[in-house]
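Presented below is the structure to which this report refers.
The other protein chains are all here in position, but one chain of the complex has been omitted.
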Amino acid sequence: MEPTVFQGRYQVVKKTALAKEIYEMVILCPQIAQLAQAGQFVHVKAPSFTLRRPISICEIDRAKGTLRIVFEVRGDGTAEIAQIPQGGWIDLMGPLGHGFQLLEQGKKAIVVGGGIGVPPMLETAAHYGENAVAIIGFRSASAVILEEDFQKAGCTVDLCTDDGTRGRKGFVTEALKARLQQEKPDIIYACGPMVMLKGVAALAKEYGVRCQVSLEERMGCGIGACLVCACKTKKPDGEESYSHVCKNGPVFEAEEVVF
Amino acid sequence: MEPTVFQGRYQVVKKTALAKEIYEMVILCPQIAQLAQAGQFVHVKAPSFTLRRPISICEIDRAKGTLRIVFEVRGDGTAEIAQIPQGGWIDLMGPLGHGFQLLEQGKKAIVVGGGIGVPPMLETAAHYGENAVAIIGFRSASAVILEEDFQKAGCTVDLCTDDGTRGRKGFVTEALKARLQQEKPDIIYACGPMVMLKGVAALAKEYGVRCQVSLEERMGCGIGACLVCACKTKKPDGEESYSHVCKNGPVFEAEEVVF
Amino acid sequence: MAKLSVELCGVEFKNPVIAASGCFGFGREYEKMYPVSVFGGISLKGMTYEERQGNPPPRIAETPSGMLNSVGLQNPGVEAFLAHELPQIVGKDTVLIANAAGSTVEDYCALVERLSDSAVDMIELNISCPNVKHGGAAFGVSCEGAASVVRAVRRVCKKPLIVKLSPNVTDIASIAEAVEAEGADAISLINTLLGMRIDIKSRRPILRNNVGGMSGPAVFPIAVRMVWQVANRVKVPVIGLGGIEKWQDAIEMMMAGASAIQIGAALFYDPYAPIKIVEGMNSWLDRQGVKDVREIVGTVQPW
Partner (left out) sequence: MAKLSVELCGVEFKNPVIAASGCFGFGREYEKMYPVSVFGGISLKGMTYEERQGNPPPRIAETPSGMLNSVGLQNPGVEAFLAHELPQIVGKDTVLIANAAGSTVEDYCALVERLSDSAVDMIELNISCPNVKHGGAAFGVSCEGAASVVRAVRRVCKKPLIVKLSPNVTDIASIAEAVEAEGADAISLINTLLGMRIDIKSRRPILRNNVGGMSGPAVFPIAVRMVWQVANRVKVPVIGLGGIEKWQDAIEMMMAGASAIQIGAALFYDPYAPIKIVEGMNSWLDRQGVKDVREIVGTVQPW
């Protein structure tokens, strides 16, 4: 059996601060980039910590053999990872998990991202290009990231800020509702805080649109072996059980998730 | 009470590899340098390790506010410390312990150093300048360090290597014996492996010369509070008890040490 | 090239490195990285007779040089295991150890009886899981409790029986003696140490189960001490685990008295650890001129 997941120290070929405490890194890791899919994640080791940190893949460049990740400094682990300089080395394991299921390119998609849930949507949005609407929300103008990237990918961008300092004032769910009232996409994809995902899932159900959401949970192995990253899911018959974010997800059909 | 021991992150203003796996660092730490004495040590933190590593002070430049240390990579901790680049920062605590007792400058001294026990002798040798003989021993020619420094300090250098590839072939104790047969110094100072110290102490006793030796023991606090760095010493009446290398030493009168 | 193979209770392991239960699933996840045959054996995820959902998340918390988990024995139950999991992992050139847990002596017996007729090579009795309310750890923390479950299970167990001990006890060597007296063929230790972390922002325990089992490098010195104590008191082979991450640790654990070792938490941050450990052991043995890894077992010379 050929390996499909790799771990090693890879070079950070580009590192930029995108906003306060938000960094992007482009990492040269051809083996991983070759197999990576939109919505999958990599598991990053911060030198002083025991557990790896899961970070979604934001962009995949198979030709160059690079992955792009975007992450926010939330605690000590991400703070340490943020200290790796451009040209330095990062310990990654990936690609991991199940990504978003992409329909044929002619189909219409809405991608919804909130805050640091925006970056994982870029690769998916790019797949649909002009047929994608990206509804992306941030706390305020200073926290806005990747807007141009979504535009370059050809998507229609619907930018929201909680405080109205940029784009539409309000939550992405309101913007989504407005969109859905006008047109019915083939699929909705979402990543962001639990309460946002719950709202998106409810709207998708209301308007009868298939919806996939990307979940987060604290992780150990990242590969499905330790069963710590449990999230409650339900079968069509309503029976609930624990699935695992790293193996069965991070992307789930919204209707399977017990919010 | 004014502080006399300091801890902080200080800059490594110079770093050089002196021999295979042997590094010198010159560290800008004016507070520590001001108070440091020949034979004292600093307690160095390697970032990934819990316990600090004791390293002797090799040279003190009070005017510049710098200390020079020379250390060998023996295990993982010193390996990590050796990775700090010139211009980088090192976490030190010091000055610690009791150093060598220096007599008036007109007196005659022999300093004896073996291997990585050579660097701690430099500052003491320099005190006596032309009145000091430095008997320094190494495994072989490639391991020789600091020879020129002792010469610059004005000392007569008696270099030995175990395999005879440089200087006199044989141990420093043989060279010391030869010297003592010719002339009686006022004091002998020694630092190096236990077996060497034992030999030096025996010769000093035989020739009736006062002798101070610098000991090593695994350390915790480095300041005398935890009592882990015990070494057996005896009082003039022969009663044995545990003294502590970091507080009562590292320098002891040879006749007090139970080898 | 030193001889790395070891024999435990009549079962041959090509090397003494075993995946620890609960850290290697049912042996298939890490096949995305390397074949399971790199391991001398694998101890499968802890299993109960009936399916169990385990505890609510979060189930993991980080600690200095370690981690806490509160999975709580999530598993599909023995029938699903036999039907769907076991067939996928037999014949892959590694010793299969089923890790068996229960809430009552009857549970344990029913499970072990069922496993005894399967293709697993050995059974590891988990009387030490700190993450389930009833049974489990309760048996493991007293000599009588441990003895009673081993006695009952021994009667129905047709496979070599390893008993896995809890470190959350005053006197682990006496418990080891008690289970040996009841017929344990081998003893493995340590399971996790009970710990807790609190999120000071929310003033809530990080684990939804409040407490969880600590493992990883932090526990290594405790594991070495316990293996040493136990190996000096029992005649059956001891399998040492708890915090092993490097080949040096594996050697140290074997010198303390372990005939084989297991790796758990280290897999999460260093997935290739088993490969590095086997290679590292091998070249160390060569450098030392030791021809057979079994020669180092229990060779520590106390002062």
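First chain written, first letter: the chains are A, B and C, and each begins at residue 1.
Just so we're on the same page, a contact is a pair of C-beta atoms (placed from the backbone, for glycine too) under 8 Å apart; a residue touches a chain by one contact, two chains touch by 3 or more.
Owing to the predicted nature of the structure, the values given are computational and were not obtained by experimental measurement.
Shown chains touched by the hidden chain across the complete assembly: B, C. The omitted chain makes contact with just one of the residues B:Ile27, B:Cys160 or B:Cys221: B:Cys221. The residue touching the chain not shown here, chosen from B:Val5, B:Val73 or B:Ala141, is B:Val5. Within the complete assembly, residues 1, 3-7, 45, 49-52, 77, 93, 217-232, 241-242, 247 of chain B touch the chain that is not shown.
Within the entire complex, the positions of chain C that touch the omitted partner chain are 61, 63-66, 68, 141-142, 168-171, 193-198, 200, 203-205, 208-211, 214, 216-222, 224-225, 228, 243, 248, 251-252, 255-256, 299-303.
What we mean here is this: only the chains that are shown with their structure count from here on.
The interface carrying the most C-beta pairs in contact is the one between chains A-C. Ranked by how far their CA centres sit from the centre of chain B, the chains are topped by A. Here the CA centre of chain B is 47 Å from the CA centre of chain C. Note on chain placement: the centre of chain A and the centre of chain B lie 57 Å apart, centres being C-alpha means. Along chain B, no residue makes contact with two or more other chains. In chain C, no residue touches two or more other chains.
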